[in-house]
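Just one protein chain is left out here, and the rest sit where they should.
Labels run A and B following the written order; every chain starts at residue 1.
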Amino acid sequence: MYKEFEFKSNDLAKAVPGVYGDVQDQVNGMKVVGHGFPVKDAVEKVTGSLKYAVDMTVQNMVHGKILRCPHAHARITKIDTSKAEALAGVIGVLTHHDVPQNDWEAAWFNYRGKVLDGVGRFVGDDLAAVAAVSEEVAQRAIELIDVEYEILAAVFDFEEARSPDAPQIRVEGNERDPYIVEWGDTSEGMALADHTVECDIFYHSQQYASIGRNAAIAEWMGDKVTLWTSSQTPTETRDGIHEALGIPLSKIRVMALPAGSSFGQWWSNNFMMIAVLLAKKVRRPVKIELDNEECMSAVKRRHLEKTRGLMGCTADGQLTVAKIDHLIDNGGYGFKDDVGFFCVDMWGKALHGHYAIHGINTNLLTAGCMRGVGDCTLGASVERMCNQLAEKVDMDPVEFRIKNQIKPGDELRMQHSRDNMHHDSVEEYLAAIPEEYRDEWPKPFHLLSGSTEEILRRGAKSFRWAERWNGWGKPSSVDGPRHRAVGVGTGAHVCGVEFEGNASAMVRLNPDGSLKVHCSVGRQGQGSETTQAQVAAEEMGLSLSMVEVETGDTDSCPWSHGSLASNTMFRVGWATREATRDAKRQLLEIAARDMFDNSDPADLAITDGQVHIKGSMSDSVSISEVLNMIRSDTLGQTSSITGRPAVPMPPSTTFARHFGAQFVEVEVDVDTGKIVLLDYLACQDSGTVINPQVLKNQVIGGAICGAGFAIYEHLVFDKETGAIKNANLLDYKLLRAADFPHKAEVLFGDSYDPVGPFGARGAGEAPIAASISAISQAVYNAIGVWVDLPMTPERLIRALGKV
Amino acid sequence: MQSHFEYLRPSSTKEAVQMKIEFGQRAKYWAGGTDMTLRWRREIDRFSHCIDITYLTGLDNIEVEEDCIRIGALVSLSALERADQRHHLLKTLSDVTKLMCTPQTRTLATVGGNLSNASPAADLTPPFIAMDALAEITTEDGIRTVPMDQFFEGVNRTVVGDDLLSAIEIPLPESQHKVVKYHRIDRTIVDIALVNASTSLSADRSRTITRAGVALGAVAPIVIRSPAAERFLEGKSIDSVSESELEKVGEIASEDAKPISDVRASADYRRAMIKVMTARCIKDCIDELGGTIS
Partner (left out) sequence: MRIRLNVNGNAIELESATDRTLADVLREELGLIGVRVSCSEGECGSCTILVDGQPMTSCMMLVNQGEGKEILTIEGLGTPEDLHPIQQAFIEEQGFQCAFCTPGFILSAKAFLEENPNPTEDEVAFAMSGNICRCGAYPYIVRSVLNAAEKLQAGSSN
């Protein structure tokens, strides 16, 4: 029904033979894409003038503070705010009685429900808020609010929470239907297996631990509200306010500001909604600024997770079966249950599979999607079992991966019917694809481009894997208590999803020939304001300095998911390119008619802002000359041209993935349990590299965040109350410069994506998954024992049986 | 709410002590403030007066004499770090400071603050105790001296009271060579020790260990000595200690440890590590003394 996708109007596709090409070939002839330009806001960043939400002020603003729940689970029976209101300097108090009882959700799975509903579902949960002339007065007033609680039974263990007798945290129940991915028949897969391995692994919770905190300032003008906050998801935050307050989208403007490292923490958060409601109540602009402890104990975290399952393979290392149950604890409000299916896709060459993922609520801090959600955990479990199978059949881990991991053209296993696809079955889904796109869109549920194979092969060569790898569970050198060994790990993730809607973008070609891109993405350090500009500049034939990007103003940026699910380059970048293409088409039509003698617009091209006949620069005219010609019939356009994507983007979940393969050398002190990372190579397949400097940073940043999770990072929950005991950087350990090999290198794969902008795909999340597995494997090779994460000195020594 | 306080800046040590006596419990000395800021913000300490001692003069010198090294209480960790060339004991202390805090907090943090804060995990305490150092305490009308192993009363409690710790003295016994070594277990490069140990050995010309100091941190409310381990070593030749004896001292020391479990580590792990670190410290000391492990 579907033929292989061919990208019609992309002149580059012709220059690149097959799916693979050389990076150099791809960027050949490209002036902006593929070049490591400094990011657009580099000067603001190094001079300290970039404004994050915590730096924002608006005139006449007052300060808000949030009353936090002291109990794990409690209902407010009485709330008396009179003493707080009487305190000098207090402007007003917001309680659940003032809050519309609407559910808001916005960015899916990080569901909140009601902004405030008089129930606290974890220690630190939002209960009420005060606005006052200063933060200090607001804090004092918080302490003056008298609250009577009905203490409700609480549950912290997500296995206990599954029981029907467990305290129910949400009206929907603690556990909903599992998310299931299955293919073939696992009993057949078992029968085919010569070897099987099992696992039962628990994962502690990682904290986003963002440096930079966050703030929200809300200001009402009549019945319209503006919110300034640091967010990765500007338009979804606007949607959240719309849902929570029930006011029209047209009355809401979100001005998303740059964020400190976010990793998914700052999407749309409940404190932002509180700021909006509090400002409405006190009729003053209100700023709520979170302190570090609040950021670490009252916003979000990665899930606690557990994998139980088995995998099997034949004597020659063909995976035959994967049968896995995976539990994730969503805390008080999240309801995610679809984690990690991209690792399922990556290892989808297993002949038979059944993965069931169970999302469960508990009275712990609510959990949300954090970078590489599920692929860091379920993915690590699958990688460990595959490593154990490879050891049983005595196969090199690189070869085992190449044999069993997905290649272009292979089926994606993530085909389960699901609400997100708005259809009950894959067949229905396929049948619903509009006729006109059937021949154009890539074959659904099949990988279109990229894989781990090329990066594994080239990475192994560059890392000298064959020389350094000494066999399973065998260190490459031993010096007293110090064992050294290498390891390799892989990871995959989507390149954005279309579950909630299609990404869009808008461009405005100004009369001076400069271009403004409007697209809703985050600025949390991933450089999108620059890479989106590179895409637009390349498409329009402009220099990078002529293109600027507005990412945060929802009054001008069309809807997109924002920067999540490794979405930004693939899906928003696609929209930016299509919007630019649309503007260019309009420009060339005017130019062809009025300045090139009614020639065919298809014969025209733009280079460095000059419109010319393809192949000849003589008689060129500048874009601004074209736009400044005043003629009655085109007046509307000659002031500026607006472009938007003219076609919908193919549903990328059904064909696009990005991949990481990483190599590491570790040294383990088997007497103290301390792990030192010695050498690192991170390989990345994200299709065309739009900006190598930016992507290198993304990849290494992912590796470091994964390394932190692998060896130190975990939240400690109080057994009695569920409260977080290490909501500070003294006892929540983050890696520093000397904790990670500073000679770490990045190697890019050569794949080219026919759909993505100039061949690019997503990037941010495969690297974190790959690093966790690489380090785990290296430690196993150093000491001959598998250690559960995080592999702290103590846990390692325990695994060795030394305490 | 963190407390509001009045800021006082004494112009002499004596005035500082007088201020402290005047306000008693309600006043806190503020040196580098790297512990104080945290205690203030987290509302662990409540106080109405802050006595900033950083402007006092004469307390920030390191003096190396024939018979002792004297380190002023206001010597910053970064100043101690830079004193590595002045004496081989200072070289070890310099290495210890490199493990402590961050470069930007070492410039603020003081030696006196590290000791006065009386954290059982403080890094400088074990080496000072192992070296038989003395605390020089300025009182309203003079000076008193207390051995470092009697300086601490409990977590965040010392014998200083309303007086002021003014210096630490490391005695250098005549015609003996004294060395000190330190090990700690930490997680990332910047961390509070999960558990730590320091040993000091003094040897005479006949290569006999005349004095051994073994101090263990984060295994009791205060940093403790292991007298049994010290006795085990004293009288031995620096060329006669065997690998198995190293292990044995480690074991003896770990028996003296009475650790607890907390957010950072479990009691069992701490005890096990005392064994490893004590042995490593002694080995390092013997190496520096030019002895050999048989």
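The rule is simple: a contact is a pair of C-beta atoms (placed from the backbone, for glycine too) under 8 Å apart; a residue touches a chain by one contact, two chains touch by 3 or more.
Every value quoted in this text rests on a predicted model; they were computed, and no experiment measured them.
Engineer: For the unseen chain, which displayed partners does it touch in the full complex?
Structural biologist: Among the chains that are shown, those touched by the missing chain are A, B.
Engineer: With respect to the chain omitted from the figure, which of A:38, A:70, A:408 or A:473 is a touching residue?
Structural biologist: Touching the chain that is not displayed is residue A:38.
Engineer: Per the definition of touch given earlier, which of A:33, A:119, A:193 or A:209 contacts the omitted chain?
Structural biologist: Checking the options A:33, A:119, A:193 or A:209, the one contacting the hidden chain is A:209.
Engineer: Out of A:34, A:459, A:527 or A:660, point to the residue that touches the absent chain in the complete complex.
Structural biologist: For the chain that is not drawn, the touching residue is A:527.
Engineer: Going by the contact rule already stated, which one of A:87, A:255, A:676 or A:729 would touch the omitted chain in the full complex?
Structural biologist: For the chain that is not drawn, the touching residue is A:729.
Engineer: What chain B residues would touch the chain not displayed?
Structural biologist: For chain B, the residues touching the absent chain are 3-7, 9, 30, 32-34, 37-38, 41, 50, 52, 54, 78, 98, 101-105, 107-108, 189-190.
Engineer: Which parts of chain A are in contact with the chain that was left out?
Structural biologist: Where chain A meets the chain not shown: residues 36, 38-39, 41-43, 45-52, 54-55, 209-213, 258-262, 291-292, 523-527, 693-694, 696-698, 700-705, 728-730, 734-744.
The criterion applied here is as follows: only the chains that are shown with their structure count from here on.
Engineer: Quick check on the complex: what are the chain B residues that touch chain A?
Structural biologist: Against chain A, the touching part of chain B is residues 1, 38, 185, 187-192, 194, 263-266, 268-269, 271-273, 276-277.
Engineer: Under the touch definition given earlier, write down the residues of chain A that touch chain B in their complex.
Structural biologist: 136, 139-140, 143, 671-672, 674, 712, 716, 725-726, 730-731, 733-736, 738-739, 792-794, 797-798, 802-803
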